[in-house]
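A short worksheet on the structure shown next.
Only a single protein chain was left out; the remaining protein chains are all shown in position.
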Amino acid sequence: MERFSTVFLIAGVAFFGVSVFVMAWMPFVHMRDIPYQPLEQVSQEMIPEFAQLAEMFPDAFKRYYPAGVTPVSYAKALRLGRDIYVAEACWHCHSQYVRPVSNESIRFGPVSVAAEYANALEFPQLFGTRRVGPDLIREHGKHTNDWHVAHFWNPPDIAPTSVMPRYPWFYEAAPTEAEPDRYVLNERGIAIITFVQWLGSWLEEYPATLYNLNAAGAR
Amino acid sequence: MSSQTATRPLVDEGLVKAMIIASMAWFLISLMGGFFFSLQFLQAYPFPKTELLSPGRVRLIHTNLIAYGFLVNGLLAGLTWAIPRLTGRPLLFNRFSWLLFWVWQAIVLLTFTGLLAGHAQALEWGETPTGFRPGAFNLTDMTWAPVDILVVIGFLLVSINYYTPIILSKSKAMYVSLWYFSAGFVWTALTYVMGNFFPEYFLPGASGAAVTGLFIHDLVGLFVTPMGWGLMYYFVPLILKKPIWSHGLSLIGFWALAFFYPLNGVHHFLWSPIPMYAQYGAVISTIAVEVVVTTVVVNFFATIVGSGQFLRDNLPIRWFYTAMIFYFTTCLQCAVQVTLTVQKIIHFTDWVVGHSHLIMFGVFGFWILGVMVHLWPKLTGNEWYNPRLNHWHFWLTAVGMFIMFWDLIIAGLIQGYEWQALAPWEQSLISSTPFWLVRTISGTMIIVGQFIFAYNMWMTARGARSRLYVTAPQAA
Partner (left out) sequence: MVFRPWIAGGAVCAALLIAALPAIAQEDDEDFDPSKLAASLNQSQLVRQGKQVYDRYCVGCHGANGDGEGVAAHWLDPRPRDFTRAAFKFRTTPSGTLPTDEDLHRTISRGVFRSSMPAWFLMAETEKVAVIQYIKTFSDRWSDPDEYEPPIFIPDPPDFVGSPESVARGKELYDLMRCHNCHGETGRGDGPSAPTLTDDKGRRIIPFDFTSGVLKGGPGLKDIYRTFSTGLDGTPMPSYYDSLPNGEDRWHLVSYIVSLRGSGTK
């Protein structure tokens, strides 16, 4: 019990192996049959917000996404948007799964299931462990592109109580006092809004809050 | 003693000193990161338009420098001091140890710059840049710096270096500290490889989340915890000048920890799309860990019975035992908060932030600070410049930590119940603001304490002596 080899092999290697087997290998085997979606497949069905961004900022869009409003550009924007989401540590203040408890399905939308996360943009997954801001996995369509463009510039402007940081480096041209309407997103700005608008777009009903589901269901 | 040890000293004290300095330096930077990030919660961030100091990135700096700058350097300083003394043999190579030391600082520096430049990896507590990412977003190309791989190589070399004296030790049975160290090194390397590479390249979505959960917890439970307890089993009996109370209890504590702790990780993602049996297993083994922890804590408190005056007179012992009370608090809290019922309310809230501050800083940070207080006069050969400053350091830190913990616990409960009650999201921000203000204030207390300590260390190293103590009789 107190020799190096015993401690090294049993406590160090074997017990660790048991934990990996039970806690990692078994869930993996359990979820092995969930079909995996590569990025090409994810990007086939484009969200309307992407085309709308191309309309809002035609020059910038053409410059950064020369393939136009196509799955190729969409895939590029999603990939880049995800990388920015990671780099800016968005995932430390926004979770990405709706739990079946605490009335979250009323607040955010349908409860998350494993199949939603089996795609190329979930390496690693972005579940998150803290919510300073709301969960984002059902974010698609809850706010317009306009709202996001304003919000990334200075969140307390549009949501006075917000504690979210500013992201002026998502903008190629910033609005000024004299010309408040002249603003243009850059490559990163288009990408992050595309990524955030993509979250949850695979569900049928949108925006997927209980209230709106009821409203849409009413004739 | 073999001829090898006769030619060089048992412990390279310069290395221990360098590690303590590095640990303290990264610690101060990390604390400033945490302080600035907390200002964001009050809508008062000082550099809102600077991309490289974006609050999100500064948050990554805070946690990663704590883990890889402060804790790793601080724990290795303790190991470098303790392992040769426990085994009677020096480390494998002294020069090599120095090389590893500088390589490690380079890794932390690369992590620091990489995170600020936007190359984080989406792995909590392991945001160290991955390097090779095809199609990754590059501000300045960082693919030449695969920090993850460097960390693995670094850990392996450190393990070899520190295993050598343990393996070569003549004694048949190892002292309990060495069990923890022996298991801890292999756990750390395995954990790091598992967490940094499998979810990143092979396991998408929920199955990757299970591994990520394991990583988050194993880094605390299988690196910091065994190293920390190993150091306690060494320093506490040494300072108290009496053996640990029960050898049998320490055996139970170690083996039960070794079995249950690795199974805990998935509890970071309860009520998530990970299969429920893994979640139930994680909950049960987390509660089991609480039982284990009780045996260890009982062992230490039984040891100090009869030597209570040390808590008053001896600052390192006071650090160690304060942290042990915090440790027991955290683990008891953990056994409660991990249940699925409590998770409904407190998950995603500031409760968890309070919990992790108490365990990472209130326990392991305190232990390292205690070790520093104990070793620094020995390493520099000077008396403390001003022992009273060390008491200020202790009380500011301990009280600050205590306030921060309870503040965040209460804030977390309020947030959780407001979310469950379907209050608009903004309501939870408004309710939290006073608590976030108290958090910043208590954090400032901690930071002031550390700067006082750093100043005291600096003056001590210079051989200075506060005017108060030049003529006074020697302090204990």
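In order of appearance the chains are A and B, and numbering begins at 1 in each one.
The rule we apply is simple: a contact is a pair of C-beta atoms (placed from the backbone, for glycine too) under 8 Å apart; a residue touches a chain by one contact, two chains touch by 3 or more.
On a predicted model such as this, the values are computed, not experimentally measured, just so you know.
Q: Given the contact definition stated above, which residue among A:132, A:149, A:163 or A:190 touches the chain not shown here?
A: Selected residue, touching the omitted chain: A:149.
Q: Looking at B:173, B:422 or B:468, which makes contact with the chain not pictured?
A: B:422
Q: Who touches the missing chain here, A:4, A:61, A:91 or A:183?
A: Of the listed residues, the one touching the omitted chain is A:183.
Q: Of A:6, A:41 or A:161, which one is in contact with the hidden chain?
A: Going through A:6, A:41 or A:161 one by one, A:161 is the residue touching the chain not shown.
Q: Determine and list the subunit B residues touching the chain excluded from the picture.
A: 422-426, 430
Q: Applying the definition given at the start, please give the residues of subunit A touching the unseen chain.
A: 47-48, 51, 107, 142-144, 146-147, 149-150, 153-154, 156-161, 175, 180-181, 183, 207, 209, 211-212, 215-216, 218-219
Methods note: only the chains that are shown with their structure count from here on.
Q: Could you put a whole-Å number on the gap between the CA centroids of subunit A and subunit B?
A: Distance between chain centres: 30 Å.
Q: Under the stated contact criterion, what part of subunit B meets subunit A in this complex?
A: It is residues 40-43, 45, 48-49, 51, 54-57, 59-60, 118-124, 127, 135-137, 166-167, 172-174, 178-179, 182-183, 185-187, 190-191, 194, 198-201, 203-214, 216, 222, 251, 254-255, 258-259, 262-263, 265-266, 268-269, 271-275, 277-278, 281-282, 343-345, 347-349, 352-353, 416, 419-422, 425-426, 429-430 of subunit B that touch subunit A.
Q: For the complex, give me every residue of subunit A touching subunit B.
A: It comes out as residues 1-4, 7-8, 10-13, 15-16, 18-20, 22-24, 26-28, 30-31, 34, 36, 79-80, 83-84, 86-93, 95, 97, 99-104, 106-107, 112-114, 116-120, 122-134, 156, 159, 161-163, 165-169, 188.
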